[in-house]
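Below are the structure tokens for one structure; questions will follow.
One protein chain omitted, others in place.
Chain IDs A and B follow the sequence of writing; residue 1 opens each chain.
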Amino acid sequence: MHILVLLRMVPDVVEELEIDSDGRTLDVDYVRTILSESDDHALEQALLLKERHRATVTVLALDAPEVDDALFTAAAKGVDRVIKVEGMDTGFTTRQAARVFSQAIVDAPGVMPADLILTGVQAIDDLDGLIAPLVADDLHMPYLGIVTRISLDPSGRTARAIKEFPAGVRGEFQIRLPAVLGIQAAEKPPRYVPVAKVRAAMKTFKIECAEVPTLADGGWPAVSVLEMKRNEPAGHAEMLEGAPEEVSARLCGILTERGVF
Amino acid sequence: MPDALYLWALTLPAFGLFGYGVYGYFKVLARARREKRWDHPGKRLKLVLTQVLGQRRLIEEPLIGVAHLLIFWAFVFYATSFFWNLARGLFPFLPIPFADEVRWMRIALEIFGVLGLLALAVAAARRYIFPPPRLEKSRDASVILGLIALVLVSSLASQWFGWRAMWWVHMATVLGFLAYLPYSKHLHLLAAPFAVFFGSLRPGSVPASSAGASSLEEFTWRQLFSGLACAECGRCDRSCPSVQGGFALSPKMLMHHMKELVRGTAGGHDGASFVGDVVKREEIWACTTCLACMQRCPAMNEHVPVLIEMRRRLVGEGDMDKSLQEALKSLNRYGNSLGAPPRARSKWTQQLDFPVKDARKEPVQYLWFVGDYASYDPRITAATCSAARVFHKDGLDFGILCESEQNSGNDVRLAGEEGLYESLQEKNLKAFAKARFGEIITTDPHSFQVLKHEYPAANGARSVRHYTQLLSDLILQEKLPLRKKLKLRVTYHDPCYLGRYNAIFNAPRRVLAALGLEVVEMPRNRTYSYCCGAGGGRIWMEDPPVYQERPAVSRVKEAAALSGVHTLVVVCPKDFVMFQDAIKTAGLEDRLEVKELSELVEQAMG
Partner (left out) sequence: MSENICVLAEQWRGQISEATYETLALGREVADKLGAPLTAILTGSNCRELACKLGAADSVIYIDHPLLAEVIPQTCAEALVQAFSGERPRAILVPLTNISLGIGTLLGGRLGAPIVNFCKDIQVDNGRLLACCVMYGGKIEVTVETGAPSGHLPAVLGIWPGARPAEKGHLERSVPVTDVPVKLEDTQGIRLCRYIEPEAGDVDLAKQDVLVAVGRGIQDRANLGLAENLANALGGAVCGSRPVIDQGWLPLSRQVGKSGLTVKPKLYVALGISGAPEHIEGMKDSELIVAVNSDPGAPIFNVAHYGIVGDVLETLPALTAAVEARKAAG
């Protein structure tokens, strides 16, 4: 069984984000990148399936600052192959990324056939699309998103996936493989890999590089960002200031007025 | 001569059994990892002198200490007399008398015999009538007490009443004792002196980098030897905050497991693995690395290194609670355990009305290594600011590394993540290399420990001091102007990493005295100080599901019990946080408050 995992880096929002002087993009000097959280879960899910079914796992990632650290970490966690697609402009969008992935999957030797293609359900910067459904359509595969559990059917030709619906309801789907799944959360939280193992991987593991494929005309009209700004909580909440005791007393007063109790 | 023959008949099997037992241990230890413990033989001999011949640590519990000292010296005399008699008995042609035929020897034997029996009576009374907690009441111990008593009584009877039979009883008992020795806890008779000689000259130092240990071959021989040298006295347990708190860990039990591992009785059947099944995960993670056990142990056993080796094995497999995982991931990525933005590390300085020098940009005399909690945790930044104002008022030329400072890595190492420690150390050393400074000072004892002892001195020898040492020196040189005398009764908590680890007890007390404070000592002070429970990475871990009382709660109750004392002075950010929380948990807010020493110094400076 062969599982392909698509990984992307996104801005790390731990630090305050700064807007570039053009007023339309993030200031990249100040921003660090981190593996998209649901992509990390997709990777973990792939590794769990690998352990269960003795599958091989290939990671396909787009080049970005600090991506190597994430890739060597994936290697240390036990993936079999890592391919990095290089040579793209910075500032490419989700839709372009999906097209790059689709083309690279077809072009890169040995990536297909894959039984499962896993990626995160949604990243925090997916402004103009989602990876999983676009790749699924490009490859003419079934797609299911918001998946939290996957199990292979004995035949190996279909799988069961659990998708989250609202109000805590979940749906069990049967999907014909190969399929593309957007992972919300892995069955277990992403595993910890000690730094020593990652460093060892940096010395021994070879990340393959692939050139960014020349895309056929993107063929879709641009989504242009006119303005980008920080979302300051602009006076929506009335802020109560002071020591905890003062603030609590004031709040109690408000609650009493409002008839809460 | 038939006597000699009988003696040979007893001696050969006894020595055979003894030799076989001891040889077995040698073979096992030979399979273990190497560890060099031959350096500084002079220092080591001195340790043997004080700890073995002087029984120094045993005398810390005076009653049994003196009793054991007597038994020990009685044993030395009786052993001498025994081998003397044995030689004479086995080789009748030797031109020497029997030991008990020599006058001064007879007297010595009689005196030590009687004293020994008295000591045994005390020991027995203690063991059976008023035993201290955590004393292992094994049948083995009773057998030994009985045998020693028999040895002494038979010898005395033989001497006083001339009963030849008693002489034989005596010799047979000692030979029997010898044969039994390798298989009982009294192996410590043989093992402990060697354990002391080969003990660590720097207790508290982390074992050399390794991938961790979960099987016999992966521990070092000295770590395994701890199991053999352990006499199951329970001193480690009596001083351990995990035991007192009702956590899963018992240092004595840990040593017992090591003994089982060496003897091959530890499990290993049914796929039981030493780490995880025999020694449970909760035990391994419960240690705060406060070092109380190792300070108390008369055999200088190495409980903490054993635990660290096992932690390394667990970390290697990613086997730890989620909370610790998150902390380590955050440390790796952001250089702090709190998931806080690195660029905000020096944000606390905005509360000051003067700028703090960026040591990366200008040379300073004192590079102040602040630490995670002191930089980010709002409960402590007030104290950090006090320290800054004290340095500033005194005109000290100091600076910080701002966001280039990473967690020092002390607790990361103790949690078993060697690779992450190395990574943090590298980043810090790079930052040090770019800055120009005279010495490093820190307000965090954990950072102090690792910066002073584990970080290589990058550009020549670097002085590292805790701020209490700096202030103490300034006070002695009369360079710290203190305008007010604070008339308060306070008590002071010795933090593990200044106190037990580095024997820094007097500097902080000197500062407190200079401020005009009356320091009332808690019962558990100096090397007996009781850990707050945050060390060894425990502050990053979840609480165990079952426990009795958190160590910090016990400690603040101890402080609150002192009459007239309402202030608990600490010099460690983790102590500050833990005790503040504990005061709330224990409902002592009206009775006691925690203060960082820097806050009091600031008050006294006026």
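Everything below uses one rule, namely that contacts are C-beta pairs under 8 Å (C-beta built on N, C-alpha and C of every residue); 3 or more make two chains touch, one makes a residue touch a chain.
The model shown is predicted, which means the values in this text are computed figures rather than measured ones.
S.K.: Going by the touch rule at the top, give the shown chains the omitted chain contacts.
M.R.: For the complete complex, the undisplayed chain touches A, B.
S.K.: From the list A:Ala64, A:Val121, A:Leu152 or A:Val195, pick the residue that touches the absent chain.
M.R.: Within the whole complex, the residue contacting the unshown chain is A:Val121.
S.K.: If the hidden chain were put back, which residues of subunit A would touch it?
M.R.: 11, 13, 16-17, 24, 26, 95, 121-122, 124-130, 132-134, 136-137, 142-146, 160, 162-176, 179, 182, 184-185, 189, 219-234, 236-241, 244-245, 247-249, 251-252, 254-256, 258, 260-261
S.K.: Could I get the residues of subunit B that touch the absent chain, sorted low to high?
M.R.: For subunit B, the residues touching the absent chain are 322-323, 378-379, 542-543, 584.
By definition in this document, only the chains that are shown with their structure count from here on.
S.K.: Take the average of all CA coordinates in subunit A, do the same for subunit B, and state the distance between these two points in whole angstrom.
M.R.: 46
S.K.: Touching subunit B in the complex: which residues of subunit A?
M.R.: Counting only subunit A, the residues touching subunit B are 14-16, 34, 189, 191-199.
S.K.: Which positions of subunit B touch subunit A when the two form their complex?
M.R.: It comes out as residues 211, 315-316, 318, 320, 322, 325, 328-329, 332-334, 339-344, 417-420, 422-423.
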